[in-house]
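Below is one structure, written out as structure tokens; the observations come after it.
Omission of a single protein chain aside, the complex is shown with its protein chains in their original locations.
The letters A, B and C name the chains in turn, as written, and every chain counts its residues from 1.
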Amino acid sequence: MSATSAPLAHVTSVPGRSSRLRALVRMPGAVAGIAILVIVAAVAIGAPLFVHSYDLDVTKVNGPLLHAPTGAYPLGTDQSGRSELLLLAWGSRPSLLIGIIATALTMVLGTVIGLLAGHYQGIVGRLLMTVTDWFIVLPSLPLAIALSAVMGEGDTSITIAIAVTSWASTARLLRAQTLAVEARPFIERAKALGASNTQIMVRQVLPNVVPLILVSATLTVAGAILDQATLTFLGLGNPTEVSWGSMLNTAFANGDITAGAWWTLVPPGLAILVVVLGFSLTGRAVERVLNPRLAVER
Amino acid sequence: MTDCPSRPEPRLRARVVALLAGALVFACAIVGLSTAPGAARAASSSTSTFIGELDTSVSNFNPFLAFEQGEIDTNDMIYPTLTFGNEKNLPGPWLAKSWSISPNKLTWTFHLRTGLKWSDGTPLTASDVTWTYNLIMHNSAAATANGTLVAGFKSVTAPNASTVVITTKQPLANVLNDVMVIPIVPEHIWKAHVKKIGTFTNTTTPVVGYGPYVFTGYQPGQSVTLTASKSFFGGVPKYHRLILNYYANSSAAVAALRSGAIDSVGPNEMTSTEWKSLEHVPGVKAYQNVSNDWYAVEVNSGAKTRSGKPMGNGNPLLHNPVIRRAIALGINRNELVQKTVGGTAVATGSYLTVAFPQWYWTPPASQAQNYNPAKANAMLTKAGFPKGKNGYRYDKKTGKELSFRLGIHSDYANDAATANYLKGWMKDIGINLNVQAMSNTQLNDNLAIGDWDLLMDQWAEGADPTYLLSIQTCGVLPLNKNGSGGNTDSFFCNHRYDQLYNAEQHEFNLAKREADIKAMEKILYNADDDIILYDDNYLWATRTNYLKGYVYGSANSQGLYPLQNYELGWTKAIPAASTSGGGSSSTLIIVIIVVVVLLGGGGLLATLRRRRTAEERE
Amino acid sequence: MSSSSPNLVADEVALGVESASSVAPGGGAGRDFATYLGIKLLAALVSLVAVVVIAFILFSIIPANPVRTLTQGRPVSAAELATLRRQLGIGEPIYTQFWHFLDNLLHLRLGYSYQFRESVSSLIGQRIGPTMLLMGTSTLISIVLGLWLGIRSGWNEGSRFDRIASGASLALWSVPTFWLGIILLVVLSVGFGAFHGIFPAGGMHSPTAAPGAVNTVLDVAWHLVLPCLTLVLVVFAQYVTIMRSSIIDELGNPYLLTARAKGLRDDEVRRRHAVPNALLPSVTIIFLQLGAMVSGAITVEVVFSWPGLGYLTYQALQLPDIQLLEGTFIFFSAAVIGMNLVADILYRYLDPRVRAQ
Partner (left out) sequence: MLLEVNDLSVTYAAARPVHAVRGVSFTLDGGQTLGVAGESGSGKTTMALALLRLLPSAARIEGSVRFQGEELTTAKWGRMRAVRWDGASVVFQGAMGALNPVRTVGWQIREAIVQHDRGAKGIRGRIEELLESVGLPARRYEAYPHELSGGQRQRVMIAMALACRPDLIIADEPTTALDVIVQGQVLALLGELVRESGIGMIMISHDLSVLAETCASLAVMYAGEVVEHGPSRELVREPRHPYTAALAAAFPKIGDPASRLAPAGLGGDPPDASLVLPGCPFAPRCPVVMDECTSAEIELWNAGLERRSACLRVLGDAPETAAGTVTERSG
């Protein structure tokens, strides 16, 4: 037995990057989520490699119309004789793209307003928070419907409608976090050294809230994809575009329910479910890793 | 907050509540099952109820205002009209037994049936007719629905209780068709409503009227109940009750027909996919009527005001008839019909529809603009629009690409489906279509001010073609650039066409009128302003195992039935002995009961076990 | 919008509740409550005014010339079109329009629907019943089910039950509501193969329903099952998440140890101590979430053609019937603002800690 005192294990206070990664890998949910996202991203990016323009052109395809799955068409065909499988692959592109762009808009809007509201705690901050609270309270789908109706049908208006109806919760989170960060001593120091408001917000606070933005963004994408599908289903999207939402809209309007054409109804919805689940799982996992408090409590 | 822990276990209470809730849901399901297929029909055929589908939502049965098809259908059953569309869809006698026209063609004399009484017992006389017509002619609010039809009338008078005389300003060829759709209301009831005629909804049942049925029940937006009239001159309808139900969603209506909950669905809401799913259902007859509804691509060949000032931002390339013709040749109507509407339409390029064979024009084979992309390509190249590197043609003079906007209705699924085909075909002939989905209102707004290149459009032809022909005349071009004063459909204006139009509506020689009208159709066809794609058949389905004697008419060579006043079907149908086979559903009920009992029992057992072990766990 | 994340939403809204409760100024409890109420009422009123103004501005932008849309397919003359334009107030200057709009609003007139030729208020009046029935039933079931499962899984955090319940709620949260409705329609209404559907494909009444109050109730209940089930499945998942995290927040609290030390059984500790504490934030959040519920109700009503306000909104969207769309938007917003007010008051009333402040 050696005489040297046994090394006392210290509780690691801040997990390092590698330990965060390790923590992520240990969570089965996170692994599943990330795997889903990787696969879907690969399909979306690689779609042009295996989906050709003539596969989507209704005047060029010659499959049976609205036919149940067969060997040649593993997920059956749609009303125009196009392969549902190829449509599904292609449909991932607008669905993801709109989700991500809308999220980016949401994050920019939410972060700017959250930071401002947290930093300027006077009348400006209170005013911004009032507006934010107002947006949180408003029922989002009627608002999004109204916005889309005003801006006209199409992807742009859907994207904007989603951003306008989702930024408020991000702003609120960001404000709370900004308040917490600004209470720390190093901000005091920066102020004493004569840092300007902008410098404090951009150089000091922003880097500290980035993890939160990341988590919030991942979870917002999930919501945005759902919203995009819902708005498209309600007929506010571009009906000639192939997206999961419009596939469902078309199938529903075409009466595929009555015809029992499940193959046009089930796959797009499942795809949405899986992608949303992927983002949610990943978001929650990242949340846990970045915020140990949540890991303990949830 | 509970204050005393020694009361009966709240946990137990919660479980009881949960059990009760479960039982309630289960009860609803079972009741639903028993209300569902067979049982309901058996019950209702004993009281002989015919249940049909309302075409549209209904909210206003004031015949002076009503314009939704469902409302018009209802009013057809409860109010008389002077003439009636018979089985050949020609004006036949109704309130008027017979009629005659003066040699100068300006005076029409209608001889009415006598001894008829409104449903409240008041005699129905010629003064009711004249009162109704005069109200429409002289009260702008009352003219909302049918004002246009009487616009050419000079006076409507009743020399005696059984005679009505209509004089027209000019000889009018379509009087008998027009009076066919103007319901006549009881003067003694409606006098009181004149002041507020523009807002009166006429939904307080029973409604005083005269017809095969009496309006006896109304559920806002949902359904209309009509009861057979005992005193209808044409005989008491066999079905004692007629319920017309509105299904907001066609799949619900189809499901109801399938389960036997209703006797008839059609014609507006069902998609071809849904209709086809009914073709092989036993006891169901799925059939199609030829249609008076065309579906077309409008081409903006140069929007202008009535005084000829150009307006709007339409692409000037479309002024070129070669390009318009190329577009027409580039469209494969037959494939469109086969693929977008499952073959349930008649591919045609004629402006007037197949529903009215006397006016329907078919181009001679030499002039037919059949699908011919090679020809279209050759024409365009020859006209100075060579193909660019990206496959799209451009104007050699200006370098501009042949790229047009195609406006489609975002709320109409068929527009989107069609647009996909048009885009593909146009690409084949080097034309780029930029599809823009917009709301109905937005699209119409753009149309009115000429801010469009191509758009999808749809019109129904009336019993008389004059109105539909009128929207292509120069007289309906807008007065100024904001589109006001206009009622045009594609800014078409052709003087030869206008001449024919003026001749046609005053022409009493049927053969001559037919020739005029067909000449007009030919002008439209060759102008390629309205590229008609097809006439969309009306899709119907009826329960043949419940009803007999339903009037379908006789099918043509393509298996299409003639366009019919469906009042005919409804009034002549006879209830058949119902043979509802509830076998499969009762098995299902048993299966469900067993499953629920098993689940419930399992849950109860689990609960009990849990209770027992609860003492031992922390 | 319909979908703040299942985790973050609880945090956010909890923040909201805290800030709401900290507003209360000092003073006697009675007067205090009046002040609190006053502030909340005023805030709600301001929100409502903002909604109204925004609605007017938004809907003024839409091209509002429905005349042609309304007359499409029927014979009209150019003169009649002009008359109709005048009747609908098209082309009036914007301030006149705003004045009419405000005047109407003050008299609770929400405008006129071109499509239905009826006042928007009376249309909303007709449709509110079915929506309340659908939302009420499904909210109630969701709350009971969601809270029960949430309590169970939160209390036994990490157990198999918890993992299944949390996983299921996350999955259900990820399901597009309308799609779930469609699938239920296909499976339980249309049927497949030898299985014929057992529920109606839409609407709220069967034309064949026998007369009588009992039959009507049963008929409506039969129609209610599928739309209600759809909403419950999507919504209860969120309540599970909310309640679960509320319970977990309570788990570490010393008073639970006290309760156990008193000799209470585990379920007694949970029921009498943990749940009443965890319920407070949950109930408030659930009230605040009713806005999301509205979103769900719209899509479900569309799928099942349930004759409620959501379907009315959808119908208004088609033309679009602008005043109707505007009316339903204002109505939904007012309803949600009202619910928030109720939540604020409820929270204040339920929690003795806040009540006494």
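What to note about this one:
The working rule: contacts are C-beta pairs under 8 Å (C-beta built on N, C-alpha and C of every residue); 3 or more make two chains touch, one makes a residue touch a chain.
None of these values were measured; they are calculated from a predicted model.
Across C:99, C:255 or C:349, the residue that sits in touch with the chain not pictured is C:255. Mapped onto chain C, contacts with the missing chain fall at residues 253-255, 257-265, 272-273, 276-277, 280, 351-353, 356.
Just so it is clear, only the chains that are shown with their structure count from here on.
Taken chain by chain, the contacts link every pair, so each chain touches all the others. Across the assembly, the mean Cα position most removed from that of chain B is the one of A.
In terms of C-beta pairs in contact, A-C outnumbers the other of A-B and A-C.
Chain geometry summary: the mean Cα position of chain B and that of chain C are 34 Å apart. As a whole-number value, the distance joining the C-alpha centres of chain A and chain B reads 42 Å. Distance from the chain A centre to the chain C centre is 23 Å, each centre being the mean of its Cα atoms.
Contact with two or more other chains is made by residues 149, 235-236, 257-258, 260 of chain A. Among the residues of chain B, those in touch with two or more other chains are 251, 254-255, 411, 439, 442.
The touching residues of chain C, when paired with chain A in their complex, are 1-9, 11-12, 15-16, 47, 50-51, 55, 58-59, 61-62, 170-171, 173-180, 182-183, 185-186, 190-192, 201, 245, 248-249, 288, 291-292, 294-295, 298-299, 302-303, 313-314, 317-318, 320, 325-326, 328-329, 332-333, 335-337, 340. The touching residues of chain A, counted against chain C in their complex, run 133-134, 136-147, 149-150, 162, 165-166, 169, 172-173, 176, 215-216, 219-220, 222-223, 226-227, 229-230, 233-236, 248, 252, 257-258, 260, 262, 265-266, 268-269, 272-274, 276-277, 280-281, 283-284, 287, 294, 297-298. Residue ranges on chain C touching chain B, taken from their complex, read 62-66, 68-69, 72-78, 80-83, 85, 116-118, 126, 141, 144, 148, 185, 189-190, 194-210, 218-219, 221-222, 224-225, 260, 265-268, 271-272, 276, 304-305, 307, 311, 315, 317-320, 322.
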